[in-house]
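Shown next, in structure tokens, is the structure this report addresses.
Of the protein chains in this complex, all but one are displayed in their positions.
So, chain A:
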Amino acid sequence: MCRIMSFHKRVLRSVGKGPVRRNLFGPVDRKQLQQDYHTALKQDLEEASQRWGFNFLTEMPLDDSNFLWEGVSGEKVPLVYRSSRIRRNLGFFREESTLSEASVSMETGSVSAEAAPGMLQSGKENVPGTPEKHTNNLQDLERTPVKQDGNSNILKRKQTNITDFYQAKKRDVGSSRKSGQ
């Protein structure tokens, strides 16, 4: 074992040239970086719009869409397929960390992982729809902790909304059980 390690270490350590903790290419242009970030996300969103003939910001099909889009009421589909817009209004995306119920935050996790199957270019990896959706909320996500004091009433409102949503979900389960009986 010692021999194994010595070879491994000697070869791989040989590439190192000093302390691991180091800045490689000097200072980073923060402003430019932020700008590039927003451009990149916008570009992704546009590509997705073109690919699917759907405006994800207004949640409306484009005129020249190759797909026939058909509206389905949120109540008819499982939670994870519901529009992120609605979920967002419910404060779902924003306040993941403030959720007290473990089960709720678990659900949020699965929401962001499966929210929009096949929304973007890739068919297999399901998540692609989400990054664009996040585009809108991300700023909020970034901002919330900073402005927490000023936004405390919004925070509160979101919390109650989650509770509302949770109850709504409970009712769903109850009613489906009834129909099953």
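General observations
Assume contacts are C-beta pairs under 8 Å (C-beta built on N, C-alpha and C of every residue); 3 or more make two chains touch, one makes a residue touch a chain; residues count from 1.
Operating definition for what follows: contacts and distances are computed from a predicted model.
As stated in its UniProt record, the chain not included in the shown complex is "G1/S-specific cyclin-D2b", which appears among "RBR-type E3 ubiquitin transferase", "Eukaryotic translation initiation factor 3 subunit E", "G1/S-specific cyclin-D2b" or "Charged multivesicular body protein". The set of chain A residues touching the chain not shown comprises 3-4, 6-17, 20-29, 32-33, 36-37, 40-41, 44, 120-122, 124-128, 131, 134, 138, 142.
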